[in-house]
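Only one protein chain is missing from this complex, and each of the others stays in its spot.
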Amino acid sequence: MRVLNQLAGIVEAELKALTREAGVFIFVVFFPFMFSLLTYGAGQTLTGGGASPTQWFYQLIGFTIMMIALTMSSSSAWYFRRGMMTGRLEYILAAPISPLIAVLSSALTNTIFNIAYFIVVAAVGVIAVYGPYYLVHIVGVILFLALALLPVIGFNLLVGILTIFFREPEPVSNLINAVVSTVSGFTYPIILLPSFLQTLGQIMPYSHIVNGARDVLAGSFRLVQLSPHLFLLGYLILGLVAFRVGEAVYVRKSGVHW
Amino acid sequence: MSGRAGFIGRTVAELEKGLIIYARYKIWLFSDLISWPFWTIFFFLSFLMYAPSLLSSQYHLNAFTWSFFTFILVSSFIWASNFLATSAQAGILEYVILTGSSIREHMLGRSVVSFIDLAVGGPLLLLISAVGFGTKLSVAYPYLMLIAIVLASAFFYFFSSMLAVLLVSLRSPWIIINVAQFIIPFTSGAIPVEVLPVELRSIITYSPFFYVIHPIVASATGQYFMPPELVLTVGGILCLAIYLASRVLEDVLLRRAFRHGKFTLF
Partner (left out) sequence: MSAIACEGLRKYYRAKVRRSFFNRIDSVIRALDGVSLEVEKGVVFSLVGPNGAGKTTMVKILSTLLIPDAGWAQVGGYDVVKQAGRVRGIIGLVLAPDKGFYTRLTGLENLVYYGRLYGLSKEEATRKAKELLELTGLGEDGMRLFEEYSLGMRAKLSIAKALINEPEIVFLDEPTIGLDPLSARRIRNLIKDLAAEGMTVFMTSHNMWEVENLSNTVVVIKSGRIVAKGSPSELKERLNLSYRVEVEIIAEKAPDTSLPVTTGDRGYPVVTVTTNKPSEDLVKVIDEMRGKGYSIGMVRVQEPSLEEVLTQVLSS
């Protein structure tokens, strides 16, 4: 009960903080439309008008999930860095709350924020390409993302822990963002990649998330497609374990005990 | 010390500090070296999804290579915008201002890292394109290319100073920076103009960034959308304008900081 209270308290505080930066939300909503329309326009010219709206939708959803991936995989890294810089991390470690709960609450807030973000973008895309009738699939995509984004929280924790070792989120998140964006099939099928990059893409959760979201929205999702997501929950476990190890290292280094 | 001697001393101090810190963050260079090839593949394939035939067109491969070069340039400089927020949070900015130094001078220490990124990442991208995708790289107007790169570097140095001021009080400036590094180049001439639909071509000329980004791609392909003299002159004027804008914004930020006791424009 106490843990739930702590979790709810942090999520509420973080959501409040996020809503006070509404400009960021508008900015990230704008991005997938602009980028996908640009590539669509270029595609139309290069193919002599052969680019289809479903291809645009494919990239729209891809860019949106990519934004979610980039922000989610970096948020812990920045959370740690800010905490280390301001001394807040040591306070959290010394407080009667598990640091894991603090970080998970922050990740949960991100998940809620990102699902809301996805709904706004996807709704416009669905209406434009499939018609308003398909909006009913939005409910499905909320449920799907609530499950599918869980491994990303684990991945997020892994990246966050790297910040403790390298002490700078910028290079760590830049590197991971570049690799994740390239191998996850956000804007093109991963079959176009060399086989070792395809394998890397399959191992990470993002290609499964983006393909699943596209299928749910198009009404072609089958329950059997959930099976890889169950395996991918391993990332959550891996992230939690890595977090505990990193936490122990940080505590040893900073001399904080609890 | 004020005046020119003071300015030179402060500039050298900022550059030296930036280089020392960069040398101590080896992970930075390592990260850049690995991420550029991945971004290159990502952008190539994002367009290839629509037109796989691009792979057999040396003209397009060359054009797109230079368009990704502009992305690296913009990305390298724009990430420096995060620096001011970090400096303010660490309590460094207040002390720096007390010395009589300016925000632009202070930003130099971070921008030197941007220049190194560009110097390393740019040639690396060209190498990856040539080796990985078999691109026969060419530059139609080498002198114009040189002017265009210098102009774009100066422009984005001032722009990142301006953006840094705008983002200084944001909780998560990195989200905006992450998005802006894509939006700015690819809506402003990084994608070769001749590849865009006719309706879009004139629209993108309304972006001020077009006049510093387009010259790089156009100098490589030889396909200037407007006379090169006009594009580069407008680019030069915009560079001056952004310099002045960055000064004005810096003054506004400092005035507000002195008035309200915290670094924020909003």
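Should a chain be cited, it is by its letter among A and B, assigned in written order, with residues numbered from 1 in that chain.
As a convention for this text, a residue touches a chain if its C-beta (ideal position, glycine included) is under 8 Å from a C-beta of that chain, and two chains touch if they have at least 3 such contacts.
Computed from a prediction, not measured in an experiment: that's the story for all the values here.
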item	value
Residue, one of B:Leu98, B:Val131 or B:Val198, that touches the chain absent here	B:Leu98
Candidates B:Tyr25, B:Tyr59, B:Phe115 or B:Tyr141 - the one touching the absent chain	B:Tyr25
Missing-partner contacts on subunit B, residue numbers	1-2, 5-6, 9-10, 12-14, 16-17, 20-21, 24-25, 90-92, 94-101, 257-261
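In this text, only the chains that are shown with their structure count from here on.
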item	value
Subunit B residues touching subunit A - in the complex, by the definition given at the top	25, 27-28, 30-32, 34-36, 38-39, 41-42, 45-51, 53-54, 60, 79, 82, 86, 89-90, 170-172, 174-176, 178-179, 182-183, 186-187, 191, 195-197, 200
Interface residues, subunit A side, partner subunit B - complex	17, 21, 24, 27-28, 31, 34-35, 38-47, 50-51, 55, 58-59, 67, 70-71, 74, 78, 82, 85-86, 166, 168-175, 177-179, 181-183, 187-189, 192-193, 197
